[in-house]
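Yeah, one chain of the complex is gone here, protein chain that is, but the others are all in their spots.
Per-chain residue numbering starts at 1, and chain names A, B, C, D and E are given in the order in which the chains are listed.
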Amino acid sequence: MADVLLASLLSPVVLAFVLGAVAVAVRSDLEIPEPLYQALSIYLLLAIGLKGGSALSVTPLADVAWPVLGTLGLGILTPIIAYNVLRRLGKMDRTNAAALAAHYGSVSAVTFIAAQTVVALAGYPPEGFLPALVAVLEVPAIIVGLLIAYSRGERAGSWQEAMKEVVTGKSIVLLIGGMAMGWIAGKDGMAPVEPFFIHGFQGALTLFLLDMGMTAARRLRDLKAVGVFLVAFGILMPIVHGALGVWVGLATGLSVGGAAVLGAMVSSASYIAAPAAIRVGLPEANPAYYLTASLGITFPFNLTLGIPLYLAIAQWLGG
Amino acid sequence: MADVLLASLLSPVVLAFVLGAVAVAVRSDLEIPEPLYQALSIYLLLAIGLKGGSALSVTPLADVAWPVLGTLGLGILTPIIAYNVLRRLGKMDRTNAAALAAHYGSVSAVTFIAAQTVVALAGYPPEGFLPALVAVLEVPAIIVGLLIAYSRGERAGSWQEAMKEVVTGKSIVLLIGGMAMGWIAGKDGMAPVEPFFIHGFQGALTLFLLDMGMTAARRLRDLKAVGVFLVAFGILMPIVHGALGVWVGLATGLSVGGAAVLGAMVSSASYIAAPAAIRVGLPEANPAYYLTASLGITFPFNLTLGIPLYLAIAQWLGG
Amino acid sequence: MADVLLASLLSPVVLAFVLGAVAVAVRSDLEIPEPLYQALSIYLLLAIGLKGGSALSVTPLADVAWPVLGTLGLGILTPIIAYNVLRRLGKMDRTNAAALAAHYGSVSAVTFIAAQTVVALAGYPPEGFLPALVAVLEVPAIIVGLLIAYSRGERAGSWQEAMKEVVTGKSIVLLIGGMAMGWIAGKDGMAPVEPFFIHGFQGALTLFLLDMGMTAARRLRDLKAVGVFLVAFGILMPIVHGALGVWVGLATGLSVGGAAVLGAMVSSASYIAAPAAIRVGLPEANPAYYLTASLGITFPFNLTLGIPLYLAIAQWLGG
Amino acid sequence: MYPLRTMKTVTYRLVTIVAERSVRDRLLTSIHQLGATGHTLYDVKGEGTRHAGFSREAASVKIEVVVSPEVAEKVVDHVAEKYFAHHSVIVYVQDVEVVRGSKYGPHNEEA
Amino acid sequence: MYPLRTMKTVTYRLVTIVAERSVRDRLLTSIHQLGATGHTLYDVKGEGTRHAGFSREAASVKIEVVVSPEVAEKVVDHVAEKYFAHHSVIVYVQDVEVVRGSKYGPHNEEA
Partner (left out) sequence: MYPLRTMKTVTYRLVTIVAERSVRDRLLTSIHQLGATGHTLYDVKGEGTRHAGFSREAASVKIEVVVSPEVAEKVVDHVAEKYFAHHSVIVYVQDVEVVRGSKYGPHNEEA
């Protein structure tokens, strides 16, 4: 595991994240222009979709069915776990607990990508269709989180608007759209776009993580507003969810690599789709909580220590 | 032809166009940032130019001369055809007819690229110097369209400003500039920039078409303002021009693939150079007409059905 | 040398610079969107750093130590030379002389890249660790320039703010950060990001130089404000500094190619880091002087004639 | 004030809204329903008393509408009622002199 | 109004133009010919009564100029005469208080 941990920590992708954080810490005038950030995130989501779709096109349905069902179950179960932990142990109010539950039940695409890379490098190539699971995992938890909140009192937001945001949000459109494209075009059809979407992928991800490092470091300034409990939650909840994800992955027939990646996905907290939907559906929840926890604590934890940990769990359970 | 049609319809490039249109239809919050759109269009135009220029550098002048002359003729003839169709059959006023004529006589670079790809995949690799024909086809029709309008009454715009826009517009500068660069640098000089400009091309085009799909779908909302005649014009005029283009291509010595691509070029309607020049020279023409017809009707038609059709015509005439 | 000169002048990179200048000259509406410019400059600086760092990781310290010391010396010496030339021969006031000295003592990363490419193509592959020298050369001259100004009277700017800008400016953060990343990740760790950062490099540079050509041409409009002396300075000073750089390079053990590149670096004038720091530390200096000289005169001179000249000097001294 | 002499000008109201992006589309819909005949918008960055900076995704947008005093009032009321409690939004109003007044909707008064 | 006490301020006019991009360069040339000593511009998106959205290529640009009342009048007249008939353009004018008035051209009155 030390090997994997080291290889993971010393990859350009993680180092770029660190560099971004350092740039903020030393108050450099480095800035990633907003359109570049948006361009990279469109590119990454579409690329994941394309890759997953073209892999799906050569995977028998039977291999995919159980993992999909398992992931769906996790998408419903994990926000409920998170909500209860926050309410009971954290004494958090309903609104903010529901908002955080939506985030921690959903998934961070970048964590998924990083996990895929690390796990493959460690010699456990994961199944190619995993991006389909990202799409499956993204939505349900946000709906569950909103349902919890809306079933417990008047809300300032709009349920319909929030649902519309959930299902037509850009990350789901690009992910599912990309998968459809990859699936229809198939391996052969994808060949001409591979240099752009496949070979360029890790490099583009490096630039993206430079930006993520800057954003995460800026969020850390809000840390005191957030409190000790939420910091602990941001590290321990992912470990619980991650272990659960690994176990479900192995139980539904995924390889050790695939289960480790599913663990990382389940452990991760959304920072694109969930914030967008929660802002519309639950505007009274405090963004400082869910953004700081998800971007400032859980994402860096998973990127550095979490992923190797989930792989270790997968090796131990499934080896 | 069914094969080609299918391969064309199911390529990532066309699928991306469809995805863009779907995103608009479901009112997704997906947005392609303006600078990304501009960056992609600079990249694509320069890349076409570079490729064409380096191909030209190894082509004997004799092979190019006739196709260039033929294309020039088409650039003068097709706007006159289009103008007369619009005036006589469509009873359209002079200003709008001249504006549309300029658009349908000029060329859409993206249609050209798509045609090149489809035709090559179908086993009919077109001549490498075709980008030179794009440059030749772009300008004359816009001048013809403006001449028609200016020779028929007082105009609100400025002839000089419009001419300046025509010859120094960004698409012509990048296309001709790129060709000069590619021609001077030659095949060897181009080698270091190939990974960026050649291998990355299809992928960048995919992203660009995602945006085009969104723009086209938005334009379709203006469809009722445009009327039935213009919809029919937007489909039938390209077929006529396309057939003419194929025939001239074969007559001037192009291969079946080259003639099919020339057909697609001639059939296509400009949506960068012509609108820019017409807005300056004929501001009284209604942009809703020419943009909706060119972007909302003709472009999607060519991308999906037109290109395979022109190839079929080329196979039939030239086979 | 004629060969090298020709190959250099006819490379896509230089041609793109010329195309940019032509676009401005004909008043084209071509515009490189600001975020694209920023994205390219982030990419290029990070890529240079990564490449240099991974080369450093396999270079014995002994090979690097002398060139680093020599470069440091040049970073201190050349601004002093430039200052005295400007004061004594040019009769320039202290503030503007100090500002120009800072620029001409520091380094232009793009000139460095262009030199590397030309020299390698000419059959003299330079040492891989040269980007480390860029980082070493960038900072000292700016500090020397500011020191000269601040030791000679009251200043409108802020010394602290300027120092902060110097050491946390984006170009130094990306260059040194990239080097650290490349050094830690090593050759193997870099492999996944190579298609993006290494293979795509020359193409991205081509786009960047299109923009540089436009900027340089716009600066030339200020030429009369700048005067004959400064035009001569912008051509002759680089030749002197370049020859010095070549000589120091050979004396500290660099290969002919490495010494030529060091010559180009030393001869070049900064146009990112120095202007940013000088604007903060010496706001009373006139930007028209240092920007026009550095971007409008010295950069084009080096890109076209300078680099082949330094290579010729290196061949002659070191052959 | 220096009334323009040549062209006939009318005084309308310029309502400026700076808001987190998540409310942009809803705001635009409401503004047009309340009677605006057009709008101008662009992305901005900002800091305020609520706006904790959000993530990058949640930068702000600025919306400007030239409207009659009556519509201006309705827009301000709408924004205050619907968004002040839970969203990062500010709104302010100024007078502007325009030519071609009718373009911005009916209006009974003149400058 | 709350006149600034410390620095001496003068009231000038802020002319704001929102126009389709195709007229940008011609507008800027005219504005400077009419007497403006500077301008500020940025890209915006918008909708109005004419502006059918054009294509992406034809998004709008906003131009702001601080000028004397006389120049303001000329600029508004020019825009109205040359562009209102066929282009997507709006123009409006406001008072602004500036320090260093002379910077924006000659002007006989004070706040």
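Note that in this section contacts are C-beta pairs under 8 Å (C-beta built on N, C-alpha and C of every residue); 3 or more make two chains touch, one makes a residue touch a chain.
Keep in mind that this is a model prediction, so the values were computed, not measured.
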Chain not shown, its touching partners among those shown: C, D, E
Residue among C:3, C:34 or C:188 that touches the chain left out of view: C:34
Residue among C:83, C:196, C:271 or C:301 that touches the chain left out of view: C:271
Residue numbers in subunit D that touch the chain omitted from display: 13, 16, 18, 42-49, 51, 60, 62, 69, 72-73, 76-77, 80, 84, 90-95, 109
Touch list for subunit C against the chain that is not drawn: 34, 37, 156-157, 161, 211, 215, 218-219, 222, 225, 271-272, 275-276, 279-280, 283-284, 287-288, 291, 295
Residues from subunit E at the interface with the omitted partner, ascending: 1-2, 4-7, 9, 12, 14, 37-42, 66, 94-100, 103
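The rule is short, and it goes like this: only the chains that are shown with their structure count from here on.
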Chain located farthest away, centre of subunit C as origin (C-alpha): D
Separation of mean Cα positions, subunit E and subunit D [Å, integer]: 19
Where subunit E touches two or more other chains at once, by residue number: 43
Interface hub residues of subunit C, defined as touching at least two other chains: 29, 33-35, 39, 195, 199-200
All pairs of touching chains, each written as two labels joined by a dash: A-B, A-C, A-D, B-C, B-E, D-E
